[in-house]
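With one protein chain withheld, the remaining protein chains of the complex are depicted in position.
To keep things simple, chains are lettered A and B as they appear, and every chain counts its residues starting from 1.
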Amino acid sequence: MDNIVLAHGSGGRLHHELINEVFRAQLSNPRLDQLLDAAILDLPSEGRLAFSTDSFVIDPIFFPGGDIGCLAVYGTVNDLAVSGAIPRYLSAGFIIEEGFSLSELKTIVTSMRQAASQIGVEVVTGDTKVVGRGQVDKLFINTAGIGLVPAGINLSPGQVQSGDQIIISGTLGDHGLAILAQREGLAFSTPVKSDCGSVLRLAQALLKVDPTAVRCMRDPTRGGLATTLNELAQQGAVCLKVEEDRIPVLPAVQGGCAMLGMDPLYLANEGKLVAIVSPDRADEMLSVLQQIPEGQNACRIGEVQEAPRGIVLLRTALGAERVLGMLEGELLPRIC
Amino acid sequence: MWDRVEKEKVRKLLTEIATAAQALEQPLAIMEVCGTHTVAIAQSGIRDLLPAQIRLLSGPGCPVCVTDARDLDKVISLAERPGVIIATYGDLVRVPGSRSSLQEKRGQGARVQVVYSALDALELAAKYPEQEVVMLGIGFETTAPTTAVAVEQARKRRLTNFSVLSMHKVVPPALRALLTDPEVKIDAFINPGHVCTILGSEPFNFVAQEFHRPCVITGFEPTDILEGIWMILQQYRRQQWQVEIQYRRAVQPQGNPVAQEYLARYFQSVSVPGEV
Partner (left out) sequence: MCLAVPGKIVEVHETMATVDIAGNKRQVSLILTPEAQLGDYVLIHAGFAIQMIDEKEAQETLALFEEWAEKERQLEEGLG
C-alpha cells in the first residue's frame, strides 16, 4: 500500500502496523517502545522543568534546507534551549490527510529521528490521526517538549538592563526567503536555504561562559527579528537600539526582498538565536559563538537603553534613527 | 551593507545640501511624488538629516492610497461572485473598502490569489479555464504597460476567461492638479524614477516651463534622493527651472517608446468623476 487510508487512523490493525513500521522503527527508545498510554519519566532531583509546544503546518513540507519533520523537532527544542533548558523528551502528534504518500511519511519521520538523535532528545510519546481528503493540507505535526533547567539559570526579559548587548547568531531572513521562493505564483530560484536547525549548542555555549551574564535568549521565528525585538522590549520594559549596518543579511536575501518589496527583518528564521548579555562578557560570548559552525556569523547588533520603554530603535545605515515596529499583517509581494 | 565609499558620498552630499540650503530665501517644500520614495525616505531616516529649510512632503504616488473606495467595493463584490478568481498584487489585499477587504473575503472562502506579475495572473486563467480570472490593474505608468502586455497575450492565446479591472492612474495630470490647487504649496518635485523610465522627462516639462518649479527625476537609493535634493537646490540658486534626470542609469529622456506604445494602444485615459 503506497498511501495513507482512513483505516490507518482507526486504531485497528493498519494503525498498529503504521505505528510499528513507520514511527517505532525510526524513533525507538525504551520509553516509546513500551507503547503505553503515557510515558513515565524520572523527575530530576534538583533544578526545574521547562515545557513547550508548537504546531507545524508549513507548505511546502519539503524545502531547501529541511522539511516539516526536522522542523517539528528543532522548533520545540529551540524554544526549550532559549529558556536555558536541556531538552530531554518530546511528544509528536500527527494529523495526516487521507491519500498522503507513505514513503514521504517515512522520509519525514526519518528526518525527525536524525534531528532528535543529533540533539540527544527522545520522542517518548505520540499520536496519529487520519482525516478525510481536503480536511488538512497533507500533514500537520504538533510537538511538545520537556527539558531540565539547571539550578542557577534564571533567564527572562525582566533581567535585561541598560547597557546590555544584543547578539544575533547569524544571517536573517534565510528561512523566509527560501520558503517564499517555493510559493506558487512567485516562482524564483534562490541559492538561499532554510536555516532550519538547532540553537541548543549556541545557547549552552553562552550559558557555559557565565549563566548570570546571559539575561535572556529568543529564537526569532515568524514575524522575524523585528517582531522578536519588540516582544523583548515590551516584556523587559526597556528600549532596544540596533544598528542597521551591523545586522547580517545574505546579499541574495537582500536582493530577493528588494524584488518582492519585503524587509528581511520581518522574514522568518528557523535556526537563529538572539541573546541579550551583560556588556563585560559580550566579547567573550561572541567569540565562543563564532567557533561553532551554526554561529560563525554571530555578531553584536545593538544594545539596551532605559527609554523610550517598550520601543525598538533602528539606527539606519545613513546615521539617522527610526522606530522599528512589529510585523503588520501578512508578508505579501508588493509593487510599491 | 554599506561600503565606505557610499557613506563618504552621503556625508559629502549632506554637507553640500546644508551649505546650499543656507542660501535659500525661504524654506522649500519638496514633494516626493512616489510612494516608493516615501518608503525609502522613511526607512533611511533622511528627514532627520536634512536642514530645517527643507521639508519633504509625501505625494499621491501610492497605488493603494489613490484607489477610490468605490473601486474597492467593486473589487469586493467581484470577489463574492462564485467562479471568480481575483488576481492582485499584495498591496491591495489588506486595504478596506467601505464594508470589507479582500483579506476578509478570502477568509470567507473567496478565491484571492496574490501574484507578482500580470503574466502570473494569465497563467491562472490558462490553468483554470472554467473560472473567470480578474486581474486588478493598480499602479501607474510603470505597471500599466505590463497589464497591457497581459491583455495582448490573453487575446493571442484566446484566454477568454481573463479580464482586467483597470484602476491604473497617470502621474502628469496629478502634478498639474497639485500645482493649480491654491491650498497646496509645493516648491519642487522629486519625480518618480520608475514612472519616468517609461515616460521619460518630456511629459513633465510643464512643471518647469509653466509653473517654474524644479523637477528632478530621482532614483531610490538614499544617495540618489540626496543628490536629487541637491540638484533642486542648485536650480533654486541659479533660478533656472528644468526637468533634470538624476537617475541616469535607468532613465532616458525619451523613456521607453515600446511601453508608451502599449499604453496608447490598450488604455484610454479618462478622468474619474470626483477625482482630478
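Everything below uses one rule, namely that contacts are C-beta pairs under 8 Å (C-beta built on N, C-alpha and C of every residue); 3 or more make two chains touch, one makes a residue touch a chain.
The shown structure was predicted, so the numbers you read here are calculated from the model rather than taken from an experiment.
Set against the missing chain, the residues A:Leu27, A:Ile141 or A:Ala181 yield one that touches it, A:Ala181.
Contact with the chain not shown here comes from a single listed residue; of A:Leu35, A:Leu102 or A:Ala252, that residue is A:Ala252. Of the residues in subunit B, those that touch the hidden partner chain are 5, 9, 12-13, 16, 33-37, 61-63, 89, 116-120, 139-140, 142-143, 145-146, 149, 171, 192, 194-195, 197-198, 223, 227, 234, 238, 248-252, 256, 258-259, 262.
In the full complex, subunit A touches the hidden chain at residues 181, 187-192, 251-252, 254-256, 258-259, 261, 334-336.
In this text, only the chains that are shown with their structure count from here on.
Subunit B makes touch with subunit A in their complex at residues 1-2, 7, 10, 34-36, 39, 42-49, 61-64, 89-91, 93-94, 103, 113-116, 120, 138-139, 143, 222. Contact residues of subunit A toward subunit B in the complex are 185-187, 244-245, 247, 249, 254, 260-261, 263, 316-322, 329-330, 332-336.
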